[in-house]
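The structure is given below, and queries will be raised subsequently.
The complex appears here minus one protein chain, its other protein chains still in place.
In order of appearance the chains are A and B, and numbering begins at 1 in each one.
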Amino acid sequence: MQRKVNQKAWFLVLPVFLLVAFSAVIPLMTVVNYSVQDSFGNNEFFWVGSEWFVEILNSDRFHDALGRQLLFSGIILAIEIPLGIWVALSMPRRGWGASVCLVLMALPLLIPWNVVGTIWQIFARADIGLLGHTLAAMGIDYNYTQSSLSAWITVIVMDVWHWTSLVVLLCYAGLCSIPDAYYQAAKIDGASRWAVFRYIQLPKMQRVLLIAVLLRFMDSFMIYTEPFVVTGGGPGNATTFLSIDLVKMAIGQFDLGPAAAFSLVYFLIVLLLSWVFYTVMTARDGAEA
Amino acid sequence: MIKSIRITPMLYIIFLMLPLYWLLTMALKTNTEILSGFSLWPKEPTLANFKTILTDASWYSGYINSTIYVVLNTIISISVALPAAYAFSRYRFMGDKHLFFWLLSNRMAPPAVFVLPFFQLYSSIGLFDTHIAVALAHCLFNVPLAVWILEGFMSGVPKEIDETAQIDGYSFGSFFVRIFMPLIGSGIGVAAFFCFMFSWVELLIARTLTSVDAKPIAAVMTRTVSASGLDWGVLAAAGVLTIVPGAIVIWFVRNHIAKGFALGRV
Partner (left out) sequence: MDLAWMGWTPFTATFFSVIACLLVVMMVWEKLSPGGAPRFGMLRFETTRGDRLFVTLLSSAFIHLGWLFFGGTDLWWALGLSVLYALAVFRWV
């Protein structure tokens, strides 16, 4: 659709602009200010220049958290995207079955994030949890408060439980947009199941898959609440992801300067990634239109 | 053939439902039963845990606080997002693409980055521990979300309608309220639902900006865990009650839910 050039449209956007500027730009400016200074409270600040950035960029603590974060997001994507596609492909397309599937699958997405943590805490504990108890009865040594491997598995399974449905719903929406005629044509041509997937379904899903990857990557990159409730970042620092580490630094220790430098580096990484995704998305839309 | 294919979604739904079932059984058990032994279903189902929550002010005030700031946030987000989404879907103007991306980047930004400055900002303007502070802070990600979803719905409405209304002599305001808004009614509903949802599920910012008077239910739950750490039954019951609002509304938005989660881009 061709849109008219009209600079007066700015007046319609102005409220949003002011509101988001208030809650995004002022805080960001503050973070930049803090990142070059040291503070001992009472709004007294001392100039330190780039010291905090040097410290953060070269600290093992930051490197480890970033490494864990990337590993976590990588594993999440590797599990959730294929699983989501597979479930979406095998879902009923219409009728009451489809509605029931949609509603049940969407349920985890609407649960408050800390409750997701609580659910898995209750579910996975060895003494009172169904999962923990079953595993213990099978003789498997599983305890997410003691072993970092168990903690990792718990956090990953929890995220798969929580967010795979998002991928399913998006792929399902993509699949529903394929006209029946495509399938009939494929049937006449005697196309295999794989060929139908590769040449009909996958191209139609490409756009939604891109969105799914973007959202899953970004949201897992800022994950805080669920692992915080279940493991608190432990055992040790085993599940301390970037956000958990940052909040520990900012609110727990109130280290304004280092936390601000940390925030900026974190924010720049996120900004870069969103921009790359956004550019790819709009460039594809432009190519299609 | 058909039967064998349907096994995958069934298994997946069972995987989704098991932890929820467990939460519900926990909520129906007494604390002694939870700790004394293992059973797959409550032997003596009790509603005592729910009763505790609904009668103890420190619990139920959490629900009231959450509801107040969530509703405030939804109203603010939708009312500012409506005109903006219209502008984005109908006009080109200076910097529109970059503004749109800037909004998206706020949805993608980690709340953890904003926690510290939000705390300082709202403390300094004297809004710390008020509902409006949390509502405004949640606008950071909910306003972009609402703009994106509404823009998606508005782009589906043909432009001819705007032009016809103009020829018929409607002013912009009365056209927007009387003709355009009813046309995208379902879009407004979905956007409101998602603003409500994302504000309802958020913990970090809500917890940081409140201490007593506006403490949300999510914070009440985490603090109870760290303090006593033992009352699993009540905790589970509180969890069940936080799921209820979403579970009730979900049926009405099932056909648009993918669009909502995808920021209106499906």
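What we mean here is this: contacts are C-beta pairs under 8 Å (C-beta built on N, C-alpha and C of every residue); 3 or more make two chains touch, one makes a residue touch a chain.
Computed from a prediction, not measured in an experiment: that's the story for all the values here.
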Consider the whole complex, including the chain that is not shown, and state which of A:21, A:57 or A:137 touches that chain.
A:57
Out of A:12, A:238 or A:265, point to the residue that touches the absent chain in the complete complex.
A:265
Mind listing the chain B residues that contact the chain we can't see here?
94-95, 97-98, 120-121, 123-125
Mind listing the chain A residues that contact the chain we can't see here?
26, 29-30, 32-34, 36-37, 39, 43, 45, 47, 50, 53-54, 57-58, 265, 268, 271-272, 275, 279, 283, 286
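One rule holds in what follows: only the chains that are shown with their structure count from here on.
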Residues of chain A defined as touching chain B within the complex
1, 3-10, 12-13, 15-17, 19-20, 22-24, 26-28, 30-31, 34, 86-87, 90-92, 99, 101-115, 118-123, 127-131, 133, 161, 164-166, 168-170, 172-174, 207-208, 211-212, 215, 218, 221-222, 224-225, 229, 242-244, 246-247, 250-251, 256, 259-260, 263, 266-267, 270-271, 273-275, 278, 281-282
Show me the residue ranges of chain B that touch chain A in the complex, using the header's touch definition.
5-9, 12-13, 15-20, 22-23, 26, 34-35, 38, 40, 76, 80-81, 83-84, 86-94, 96-97, 99, 101-106, 108-121, 136-137, 139-140, 143-144, 147, 155, 159, 197, 200-204, 208, 217-218, 221-222, 225, 232, 235-236, 239, 242-243, 246-247, 250-251, 254-255, 257-259, 261-263, 265-266
